[in-house]
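One structure follows; several queries about it will come next.
Apart from one protein chain that is not included, each protein chain of the complex appears where it belongs.
Let's turn to chain A:
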Amino acid sequence: MSTPFYVSPQQAMADRAEYARKGIARGRSLVVLQYADGIVFVGENPSRALHKFSEIYDRIGFAAAGKYNEYENLRIGGVRYADLRGYTYDRDDVTARGLANVYAQTLGTIFSSAGEKPYEVELVVAEVGASPEGDQIYRLPHDGSIVDEHGSVAVGGNAEQISTFLDQRHRDGMSLAEALKLAVQALSSQSNGNDREIPADRLEVAVLDRTRPQQRKFKRIVGRQLARLLEADGAASTPTDAPSDEETDEGTTEGPTGGTAGGTTGGTTGGTNEAGK
């Protein structure tokens, strides 16, 4: 038997992180945005049946990029966790924060245990509040850290570029059609400037809509409703698209956008602290 080579812990972790990141990068990106009445999930997904977004509980939604079988496993674990907790205590006792913590612990343990391969997934857990201030969005990278996000978040292969795109353009209080259109724009923009077109039938869209009368706020937007939202917005703003975007940017540098950016930074710091505990 040969003597095992010594690998420093730093190196081992860096290798595992790189392995996970590469796996995630193969997946298509998706975005989660706050809009006036809730939170919208948008991603490119040619499949009608294998979802990237789903309902976890009344006000809690789940989005994932990466390896399907791994995030599906985590999703079902989350549904079981939420349903059991709601059954044991009360429906109000199921929170996104609690769920995100459980996911973080799970991902963290898997990431740092030598016996298991790290999960190649990046998750978003979002909870819609009674008002936009009550909305919570948590991003959970493969290593089990938690990032508390505000406004908009992107995960998956192209996440960094899309995040930057969204940070510049997203503002509070957008309508659903506006947020959806911005999300599609972000997903289809390419770093080389050659934007590609994502047809509506390749889009998966879901919302957590706080105005829904039902207790369960999660809803998929499909077919005619999706087309209507994309179209209505497109027809209204395609001609004035570019100028209006610029206007928004200029107009809100010291306004909402500045606030959002500040919030994101603050949230990230808080999240890092939380993850470091």
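Here, a residue touches a chain if its C-beta (ideal position, glycine included) is under 8 Å from a C-beta of that chain, and two chains touch if they have at least 3 such contacts; residues count from 1.
To be clear about the criterion, contacts and distances are computed from a predicted model.
Student: I notice the complex is incomplete. Of the names "NADH-quinone oxidoreductase subunit NuoB", "Proteasome subunit beta", "Sulfurtransferase complex subunit TusD" or "Mannitol ABC transporter permease", which is the UniProt protein name for the chain that's not shown?
Tutor: Per the UniProt record, the undisplayed chain of the complex is "Proteasome subunit beta".
Student: Where does chain A touch the missing chain, residue by residue?
Tutor: 49, 51, 54-56, 73-74, 76-81, 83-88, 98, 101-103, 105-106, 108-110, 214, 216
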